[in-house]
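Just one protein chain is left out here, and the rest sit where they should.
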Amino acid sequence: MKNSGKKRVKWAQEHMPVLAEIRRQLKKDQPFQDLVISMALHVEPKTAVLALTLKDGGAEVYLTSCNPLSTQDDTVAYLKKSLPVYAKKGETEKELFAGYEAVLDKGPNIVIDDGSDMIALLHKPNRKDQISDILGASEETTTGIQRLRALEKQGKLLFPVMATNNAVMKHFFDNRYGTGQSTIDGILTGTNLTIAGKTAVVCGYGWCGRGIATRMRGMGANVIVTEVNPVKAIEALHDGFRVMPTTEAARQADFIITSTGNKGVIDAEALKNAKGGCILANSGHFNVEIDIHALEKMSEKTEREVRELVDAYYLKDGRIIYLLGEGRLVNLAVGQGHPAEIMDMSFSLQALAALYLAEHKGEMKNEVYEIPYALDSMVAKLKLKAMGVEIDELTEEQRKYIESWEL
Amino acid sequence: MKNSGKKRVKWAQEHMPVLAEIRRQLKKDQPFQDLVISMALHVEPKTAVLALTLKDGGAEVYLTSCNPLSTQDDTVAYLKKSLPVYAKKGETEKELFAGYEAVLDKGPNIVIDDGSDMIALLHKPNRKDQISDILGASEETTTGIQRLRALEKQGKLLFPVMATNNAVMKHFFDNRYGTGQSTIDGILTGTNLTIAGKTAVVCGYGWCGRGIATRMRGMGANVIVTEVNPVKAIEALHDGFRVMPTTEAARQADFIITSTGNKGVIDAEALKNAKGGCILANSGHFNVEIDIHALEKMSEKTEREVRELVDAYYLKDGRIIYLLGEGRLVNLAVGQGHPAEIMDMSFSLQALAALYLAEHKGEMKNEVYEIPYALDSMVAKLKLKAMGVEIDELTEEQRKYIESWEL
Amino acid sequence: MKNSGKKRVKWAQEHMPVLAEIRRQLKKDQPFQDLVISMALHVEPKTAVLALTLKDGGAEVYLTSCNPLSTQDDTVAYLKKSLPVYAKKGETEKELFAGYEAVLDKGPNIVIDDGSDMIALLHKPNRKDQISDILGASEETTTGIQRLRALEKQGKLLFPVMATNNAVMKHFFDNRYGTGQSTIDGILTGTNLTIAGKTAVVCGYGWCGRGIATRMRGMGANVIVTEVNPVKAIEALHDGFRVMPTTEAARQADFIITSTGNKGVIDAEALKNAKGGCILANSGHFNVEIDIHALEKMSEKTEREVRELVDAYYLKDGRIIYLLGEGRLVNLAVGQGHPAEIMDMSFSLQALAALYLAEHKGEMKNEVYEIPYALDSMVAKLKLKAMGVEIDELTEEQRKYIESWEL
Partner (left out) sequence: MKNSGKKRVKWAQEHMPVLAEIRRQLKKDQPFQDLVISMALHVEPKTAVLALTLKDGGAEVYLTSCNPLSTQDDTVAYLKKSLPVYAKKGETEKELFAGYEAVLDKGPNIVIDDGSDMIALLHKPNRKDQISDILGASEETTTGIQRLRALEKQGKLLFPVMATNNAVMKHFFDNRYGTGQSTIDGILTGTNLTIAGKTAVVCGYGWCGRGIATRMRGMGANVIVTEVNPVKAIEALHDGFRVMPTTEAARQADFIITSTGNKGVIDAEALKNAKGGCILANSGHFNVEIDIHALEKMSEKTEREVRELVDAYYLKDGRIIYLLGEGRLVNLAVGQGHPAEIMDMSFSLQALAALYLAEHKGEMKNEVYEIPYALDSMVAKLKLKAMGVEIDELTEEQRKYIESWEL
């Protein structure tokens, strides 16, 4: 299709009404004037809308990818007309990191990160001189926040970071319903196989995991959840899922989808047990959840792309195991990523987090900041309005009632 | 059935393995020796098991009801053989409060409350002298915690309170799956009407409300959620429910179930709109969510018990509206209350909260305390073991991975 | 509650609008004048409304029970004011059959049966003389139809029978949503145990079985289906259930619910495997699906009613197995039976089937007759109207379109 990049960005934009409202305001107020914003995100249409929004707010914006497989090349082509973009689908790890370095070399005042690779790079000695220019960063993922908390705990965090992932209007929706839907999209696009009547193992019952488990069940799968946290395990049970150790679950799995934020979740032992024909996919941030090295070692032959973005591993014992998107997040590497209306909320919060950093220049400590609930509330109200949904309001009497304790 | 009280308590006890484990330990350690524990809870079999557990731990236990309709009289009869109980099904408000006063007159060292009525009574001037004897209290409900936070905010809280409701192993399960199931129990028992094919309005999408909405849908209803909180409203939408103002929703409702913790949720305007034949039920703590006074004023005739615990209001305009359990919590007033295995977790935490108060004598401030996560974790592990479910454990390598931030 | 029989029948009646409409017409037309109708059905409020409807249509009605445990005694007390009833809750098999004989002794012209016991009795030599008086019978259950087809196949059927069970407006709804909901009712009332987080095994994926499986899942259970029919097994898989042999499934079962229409489904081998604490319930017509005899033989002790209608079997190997309602249909023996609005459709068809027999006197063969679709359609339209639901109508152009084949 001609102009597909432009068309897809326009389509996304039309389905992101909250961000559009914020964009109008930013355009008017120009809060990012004289500021450089360096972003590492999945370079696809919704991200393009965010980048253009920040630019409209006065920023000098540089965008690079945060994943070798999630880039949509037509988006890059279109976006390059407006701002520098460093990304191509299928780039190497080396090219990925070259992109990080390139946007960091621009001397950003604000950094928007997805997985905290860029933030980690900024903590290397060679970047020491540019720290003073940094108002702060904003992080998009659970994985990234986990790393930042470790950094903060060690007392080494060098600038303030907004935990945008933790905003309720972000992780309640993006991580759960966004990842849930886009993982289905990735699996359907990648395999054209039946989900109904199959057994799906979902590793991790965090926000992403429960979204995936819910949608896999919604598509007719019988879902097994694996967890390390006993509370989440009991929740999964009460939500009607089976729970068992991953190595046990693997025996029954037609699909295994990881979403834990940890490494080696599907390890050699799980792979040893895996059912022949099993499809492996990862929806966690990094491609370390499935131990691909172990898989390769068990294989006598590997066939790249037996179908687009599906690799076949022919194990020595005769089983075939399929891996989607090289173990990179299946929803973006194989599917089209989160739906536009979900990213409308996430990226509205990203824009507001950047605005918060700009407006609180000099007032913030080198800590991980939670997004103020007022921003969540604002996004929620704009979203409801955009959806045309009305809700109740507390009467004065009700407000008093819930604030009183007397008999 | 002969000995039904004894049999029902025994049945509950056999299905509460975590509490049984804790009971064995308490019996051995006698941590409550010389302590008086006054409890106001729904007097039914699971509560009986908790009361007997605390007694086995050395306490002098006094039990009264926290609701005029939730008492199971055969439980009272049986439990009276072991400890003083003040409760009967269908008691008046006056009798209810006389029960509170009676157990408070015993000079409790620990108070276990459900809704915080007793805690509020203890803050009256006439109880001032006995405050110094109180190690602390523990509160079972969201409503109670809300009142306590108000009290704490005003700086008037006179002793420490454990927010047992807020423990994850309590409210994730008791409020959601417990209330969800027992509300269905109450409605089926009360009405013998079809849920499938009907429209159910659930007011409030807190932990209880989402449990009810999920189970009503599980029984085939088409569910509308009403909310005052925009974030919860958007969650309900993404969970597949409709969301609209209560007064609109009432027009379509075959069932309206309130679970907000607030008053006047079903007010005159909602009642004016309500569909003829609509069934009203409340699963919130107090019987103020449905404005019964307004309902009475609109009626030209009221018929008590057209079926057990179902009252009919014949409105002047010809519609009939049915009210279950006099607007008191339908799951306990009409149904049998939460299932035993759910209360196993909640009451294990109540026992551990009481133990915490006993063990931290003199160390605590007059504040609302969250339950330490270690207690949740302990309960969760015991529960998994009782359910015969195994889960994964982090390897040393994985533990390091999630605690590191470096590239 | 005073007058509970009367009140419950009135409540049912008010929630059976289609039957009310038919009743008005029958009262006017008196099509059953001079006819004796003998009925064996579950004697509870909805059945009372049917019996009174037929009486209003001019019939001399005699009612007996079709199950020793499904009778609601207050319904009997109330109904006896209008017509002879032979039933009491907890009657013996002998009393049950005495009831059949009693209503057959009245020389019925029309027989309404549930399970075909009465029809089978009529085929005994001693009843030969009264066959000529019989216009026909109508049968309510899948089990009964199965027996009648066997009788017809052997060429021994002595009078016409309406297969009321097979009417779409009956079995699509009564068997599926009716049995589904009332089985939940029976289990909740009988046990007060958690369904969520448990494994439930549903034996049989016919109309009843799929209703039960759906509702058990709706209440949060993880459901395993067992089947003998490969097509239904594959359907169950695609509906997201697990499928395996019953003896395997029993190992994991917290609940086992039979609904196959066959005997010995839960046999000694399944019982040998059953998890300790497992709850057995039957929703099939006869109490033969669970091999109670085998259960008794494996037990060293049996305790009747450890809770109302729950018997405990203490097996020699230490496990306890619980049986609800003595293995009789749990939805009626322990629960309150199908909801009123569902029975509205089923019993409207029963009334219309009886009317059909009366109107086609002398025209029918000794065969099993399917209910004419026109009756289904009439009931469906009345039901939609009663529910206040409007649907589309084909335009003339659309009607032509679907009746044409040309390009």
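For clarity, chains are labelled A, B and C in written order, and residue numbers in each chain start from 1.
In the analysis below, a residue touches a chain if its C-beta (ideal position, glycine included) is under 8 Å from a C-beta of that chain, and two chains touch if they have at least 3 such contacts.
Note that the structure is predicted; figures quoted are calculated from it, not measured.
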item: Selected from A:130, A:189 or A:377 as touching the chain missing from the view; value: A:189
item: Selected residue (touches chain absent from view) among B:234, B:266 or B:312; value: B:234
item: Omitted-chain contact residue, chosen from B:82, B:130, B:166 or B:222; value: B:222
item: Hidden partner chain, touching residue among C:11, C:177, C:313 or C:369; value: C:177
item: Sole residue of C:3, C:126, C:302 or C:377 that reaches the chain not shown, by the stated touch rule; value: C:377
item: Touching residues on chain C - with respect to the absent chain; value: 116-117, 120-121, 146-148, 150-151, 154, 168-169, 172-173, 176-177, 226-231, 233-235, 237-238, 243-246, 248, 261-264, 288, 376-377, 380-381, 383-384, 387, 389-395, 397-398, 401-407
item: Hidden partner interface residues of chain B, rising order; value: 196-197, 217, 220-222, 234, 237-242
item: In chain A, positions touching the absent partner; value: 1, 4, 7-8, 10-12, 15, 45, 177, 180-181, 184-185, 188-189, 191-197, 215, 217-220, 305-308, 310, 335-337, 339-342, 387
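In this text, only the chains that are shown with their structure count from here on.
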item: Touching chain B and also chain C, the following chains; value: A
item: Centre-of-Cα separation between chain B and chain A, whole angstrom; value: 37
item: Chain centre separation in whole Å, for chain C relative to chain A (CA means); value: 52
item: Sites on chain C at which at least two other chains make contact; value: 194, 196-197, 217, 220
